[in-house]
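For this view, one protein chain was removed and the others were kept in their places.
And then chain A:
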Amino acid sequence: MTVDTKLPYEKDYVSKFSDERNEPEWMKSLRLQALELADSLPMPTPDKTNITKWNFSQFKHKAEGQVIKSLDELPDDIKVFIDMENHDKNLVIQRNQSIAYKSLSSELEKKGVILTDITTALHEHSDLVQRYYMKDAVAIDENRLSALHTALMNGGVFVYVPKGVVIEEPLQSIFWQEDNEVATFNHVIVVAEENSSLTYVENYISHNQDQQAVANIVTEVIAHDNASISYGAVDNFAKGTTVYVNRRGVAYRNATIDWALGQMNDGHTASENITHLIGDDSTSHAKTVTVGRGHQIQNFTAKIVHFGLASEGYILQHGVMKESASSVFNGIGKIEHGASKSNAEQESRVLMLSKDARGDANPILLIDEDDVTAGHAASVGRVDPIQMYYLMSRGISKTEAERLIIHGFLAPVVKEIPIKAVREQLTQVIEGKVY
């Protein structure tokens, strides 16, 4: 398990790992197929960030976690993400690779809603999982990391909402990496059938400062005709974890996928958030915020590809960079030929808090169709001294004025995070990272 180009795990290991989990045959063969591919595939190449020296091979692949009897047993730093007063929660807590807690309201269960860990889903809904797993959104052979992910997948959840079912209460996952060296090869699938709607929120938490770990996450979100998915996330991997997170959506006719991602990792992070607007009149808002600190290097690529007529895609990226952190924000709107009347807008803004911080905001428009509207905006700058003057002229201290401006700058995304407890937690995380 040293840092080299050799694959960290062999065929026998993967095969045995699949057997231990009693996985269906298709999953085992998919893993083995992917493992073979991984050897020859290139690493992903996020634009303007070189990730070739990042640690993607040094990690531990397996770690169990204890089941809890009640949420009260959770440590406080996990509890804060949960709305403890709501007793009819729809919640999965994954502790390392074990499911520590799982609950789904009986009402939703009756309606055929599935919210469960990926292993259980593979046992109980094998065909359904197979229909979506690395099919319409992410392919196993996109790059070395997508192949490795498929071969070594060790956690995640499966969310399925049947036709016409409208869920008001959010569905929530908490991925708690209690073991400081275990890798997170999480696979999340969210499927909304026709005319259904749901809100899903996930939290990633780890505490490894010096121990090295890897997170290689794939999320596939499918919104069928007239479905609507609101997807919120707060990623909070500690400094020792190198993160590659690939969140992808596919929206069919008149469907909506809205992303609100609070990407608060402390380690190197390459984040890819791509939405394919396949159907006519489909819509996506892709919003992300981040705070970079230390010597952290990050790349955030948000891309919305328009295939359907009159499809609408809005990208909003806001980042605060401090100390020697550096980040690249690529906001890409691509309108394919035939997607007339579509609208693509990208906005990337970076606020720099120190002279050594770096931020690069690149809104990009790629248009193969005439009859469309599009717009983009980008800025990289420091805190406006005139705004500071205005706030301070009311007696507000320099620190507090800066704090207000930073929170204000991140607010357009923070306020979109669906669960109040999670939103407040994100605010706390921002607070902690900025000061």
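The rule is short, and it goes like this: contacts are C-beta pairs under 8 Å (C-beta built on N, C-alpha and C of every residue); 3 or more make two chains touch, one makes a residue touch a chain; residues count from 1.
Definition applied: contacts and distances are computed from a predicted model.
Undergrad: Have a look at "Aspartyl/glutamyl-tRNA(Asn/Gln) amidotransferase subunit C", "Dihydroorotate dehydrogenase B (NAD(+)), electron transfer subunit", "Peptide/nickel transport system permease protein" or "Fe-S cluster assembly ATPase SufC" and point out the UniProt protein name belonging to the hidden chain.
TA: "Fe-S cluster assembly ATPase SufC"
Undergrad: Of A:32, A:104, A:392 or A:434, which one is in contact with the hidden chain?
TA: Within the whole complex, the residue contacting the unshown chain is A:392.
Undergrad: With the missing chain put back, which residues of chain A would touch it? List them for me.
TA: Spelled out for chain A, the touching residues are 384-398, 400-401, 404-405, 407-412.
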